[in-house]
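Right, I'll just put the structure down here and ask away after.
For this view, one protein chain was removed and the others were kept in their places.
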Amino acid sequence: MARRSKRNVAIVATGQTDHRSKRPDVNIVEMINEAVRRCLDDAGMTIADIDAVVIGNMEHFEGIFFTEMWSVDGAGSFLKHGMKITTGGTTGSSLALAGYYHVASGLFDTVMTIGWEKQSEGETTAGLIFQADPLWERATMSGAIGSFAASATAYMHKYGITEEQAAKVAVKNRKNALNNPHAHLKLDLTVEQVLKSKMLAYPIKMLDMCPTSDGACAMIFSSEEKAKKMYQNPAWVVAGVTRHDQPFGGDLEMVMNLRTLRSATEEAYKIAGIRDPLRDLDVAELYEPCSFAELSWYEAAGLCGPGEGGKLMDSGATYMDGELPVNPSGGVLSTNCIGATAMIRVAEAAIQVMGKGGQRQVPNVNRAMATGFGGSWWSDVMILSRTP
Amino acid sequence: MDDWLEGLEPIVEHQDLKVPYRYSMGATTSQFFIAIRDQKRILGIKCRQCNMVFVPPRSTCGRCFAPLKEWVEVSDKGTLQTYTIVHYPTPVQPVPPPLIYGIIKLDGADTGLAHLISETDYERLRVGLRVQAVFKEERAGNMLDILYFKPLP
Partner (left out) sequence: MSEKGGSLLLAEFEAKFPYDYSAGRYASYFLKRLKEQKKIMGIRCPKCRRVFVPPRPACGYCFVRNTEWVDLGDEGTLWGFTIVQFPFLDPMTGEERPIPYGYGFIELKGAATRLQHFVTASDLKKLRIGMRMKAVFREERKGNLADILYFKAIE
């Protein structure tokens, strides 16, 4: 089991691009640079203040594999410490955890993490083939949508979850995005519109599914001394956990039951001293690749019992005015530049704790949770707090 | 050990995976290639702070992190910094082997450009060789609009 770090680490600043389906005006390096400059501005720092840069994306999508090298100019990592992390959908949260570990180790004071994706430059479903096992999965692989859909039917069948309940997730998150200047999709939808949208693979319809976006996100992790000296309300990291599972889709229950999230949140709550997450947390940025997943992840995160995700949605508890607002940023359903997406969850949770949420700010946030998810069905969980 | 291993032929699965990519060059790089395509001019971008001209250009100076906006024209002639002659084939090569490949510092630039060298025998090749760009007749706006560099007479 992981421990709470002896050294306190805080997130002191974030920066994001305005996420779009296509950014033809910038190349990858320039896009990264936008997020980095915004993050440095948010911090009131210059690049000289940064000790190490940790960067990553999901390389299948652009087919470029030395990103840590040729992004140096835009990332500001010239002759600095750094590393590249690429873990599929969890890339952004793995990067955030790496930022945390770098500072928690006592080896660095100020570390920038950068997640990015220029999704429009590759063919998403084709690129995903590189994720699939060559012998057992490639010939039948049907994209991320296929895996979500084929396990969502099992989820609905076992627990009686309905398409309407899933549609409510899509409506909630897209509406939340209207308050987020960085979000890619900002849509005011009805459940009816979601149900009538184009069927991609039953039961997943176009509006149940996340988009693909071009975008980047950067964050700065700081040691306690610097964080306390320079900033009013940093977001302290109180727990960081990752969980991996067996290799094949058929080994797992996927959307029906995300075992890694269940296990990771259990441990994260223990480390953070959280007994009743629905009450003890004030906001959650939960990585939801599709609407059905958010319902199931409520269960895996211990917000309700097995099979009760739909009921929790119906109760209104996860709306902006509910007991535990989930995805005030709009979530993955509104913005999905994969290498950045999981980092955006952490950044948005940090923004909530720091009180920088503007129109999407949840009142009185003390503790926030951010989760990362990847097509390998891994989960990352971070819990942030107003107090160290 | 285990009898199922007896006489077992190891299987090797061959796969050819085709994935298409379309990279946005961005405004800065586009300008560089448009100048090559439309006017056979090679541009560099200058960092005043570091007093360096970068070819190919970039929007941020990696060394001092300043945003770069000042374009300068560099020559289509330059000096060969280093080179090699590739004799072996691989599935992805710009031209079939043997091919000559090197780094050329164009007059006016402070960084080297990697490209092909041709119209020469191997004996002539040396560090310091003066070379000149040979452009394609029909150019599309990419690095292969320069066919190769050839030695100056």
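As written, the chain order gives the labels A and B, with residue 1 at the start of each chain.
Basically, contacts are C-beta pairs under 8 Å (C-beta built on N, C-alpha and C of every residue); 3 or more make two chains touch, one makes a residue touch a chain.
Predicted model, so just to flag it, every value in this text is computed and none were measured.
Of the chains displayed, those contacted by the omitted chain across the entire assembly are A, B.
Of the options A:T190, A:Q246 or A:S315, the residue whose C-beta touches the omitted chain is A:Q246. Shown as candidates are A:R138, A:K270 or A:K311; the residue that touches the absent chain is A:R138.
In the full complex, subunit B makes contact with the omitted chain through residues 2, 4-5, 8-27, 29-31, 33-34, 37, 91-92, 140-142, 144. Against the chain not displayed here, subunit A makes contact via residues 24-25, 63, 123, 125-126, 129, 133-140, 142-143, 145-146, 149-155, 157, 199-204, 246-251, 254, 256.
Quick note on the criterion: only the chains that are shown with their structure count from here on.
As a whole-number value, the distance joining the C-alpha centres of subunit A and subunit B reads 37 Å. For subunit A in complex with subunit B, the touching residues are 22-30, 33, 46-47, 60, 62-63, 72-74, 76, 78, 118, 120-123, 126-127, 129-130, 134-135, 138. Of all the residues in subunit B, the ones that touch subunit A in their complex are 13, 15, 17-29, 58-63, 65.
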